[in-house]
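Every protein chain of the complex appears in place save one, which is left out.
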Amino acid sequence: GLPGSPGLKGERGESSLTYHSAFSVGLVSKDPPPNMPIKFTKIFYNEQKHYDETTGKFLCVIPGTYYFSYHLTVYLKDVKVSLYRSGKAIMFTYDQFQATNLDQASGSVLLHLKAGEEIWLQVFGEGAYNGIYADNINDSTFTGFLLYPDMAS
Amino acid sequence: GLPGSPGLKGERGESSLTYHSAFSVGLVSKDPPPNMPIKFTKIFYNEQKHYDETTGKFLCVIPGTYYFSYHLTVYLKDVKVSLYRSGKAIMFTYDQFQATNLDQASGSVLLHLKAGEEIWLQVFGEGAYNGIYADNINDSTFTGFLLYPDMAS
Partner (left out) sequence: GLPGSPGLKGERGESSLTYHSAFSVGLVSKDPPPNMPIKFTKIFYNEQKHYDETTGKFLCVIPGTYYFSYHLTVYLKDVKVSLYRSGKAIMFTYDQFQATNLDQASGSVLLHLKAGEEIWLQVFGEGAYNGIYADNINDSTFTGFLLYPDMAS
């Protein structure tokens, strides 16, 4: 008999267009308290709501490789922050302040996260280093985005 | 009869491979004038020409979520810049200068842009804060890229 008809066309390749997780937020007042995540409540972008402005924590919903960056205005006091990954401080940014010499401090990192992990910024130690400043014409910001989602297998 | 031949390979996944919009540029001389976009004319990357070095403005051609970052050398005068989104200053970076203590200031943000929106950097106010420095061995830069194009539906 005749050969059968050709097989079905393969599936469309998986698209990265459907994996979005990103946030970009700013501080609205100065001197964030120590011993808790810094709460950034000026929202530049938070479409997926993976950053929780009530807790200051980003929650990883889509496992994959993420980029995080922050830029802090250093004014009136020294600044030292830690980037926390699920309860552990993994990166530290320090900048000393001197009178009439307001500064900027920044950091960035790439991390591979599992679903459920949390990332946040926190003042280092007991509060001596919380000179992070913001007002309506001065920003201190925190941003993160999913760069590479893990492969669907 | 015999089984039919295998089906055709599936279409390429809708891929973000085809959506490119990015630029990375540097200043070539110091003290950019106020009241207009800062013009960065040292080109590290501008393949799609969405950054116009004659105006200093990035034009959003592909709607989607973009990341912008800048790094400014603070020398001889204070620096304050605003990131403008289509005529409105939405983010501010300030750094004070003191003699023999040249500094670096930086900022970054994620924004969802519609086609036609423009992004640029501009000195804040009337010129007192334009101490942004660059020469052939000192850079001040501005970079942006499309992270997530909006879904084709």
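Letters A and B mark the chains in the order given here, with residues in each chain numbered from 1 onward.
The rule we apply is simple: a residue touches a chain if its C-beta (ideal position, glycine included) is under 8 Å from a C-beta of that chain, and two chains touch if they have at least 3 such contacts.
Note that the structure is predicted; figures quoted are calculated from it, not measured.
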| item | value |
| --- | --- |
| Per the touch definition above, residue among B:6, B:33 or B:127 touching the missing chain | B:6 |
| Residue touching the undisplayed chain, where the options are A:36, A:110 or A:128 | A:110 |
| Hidden partner chain, residues of chain A it touches | 1-16, 65, 67, 69, 90-98, 101, 103-112, 124, 147-149, 151-152 |
| Contact set of chain B toward the excluded chain (per top definition) | 1-13, 15-18, 20, 22-24, 26, 44-45, 47, 69, 71, 73, 98, 100-104, 106, 137-139, 141, 143, 145 |
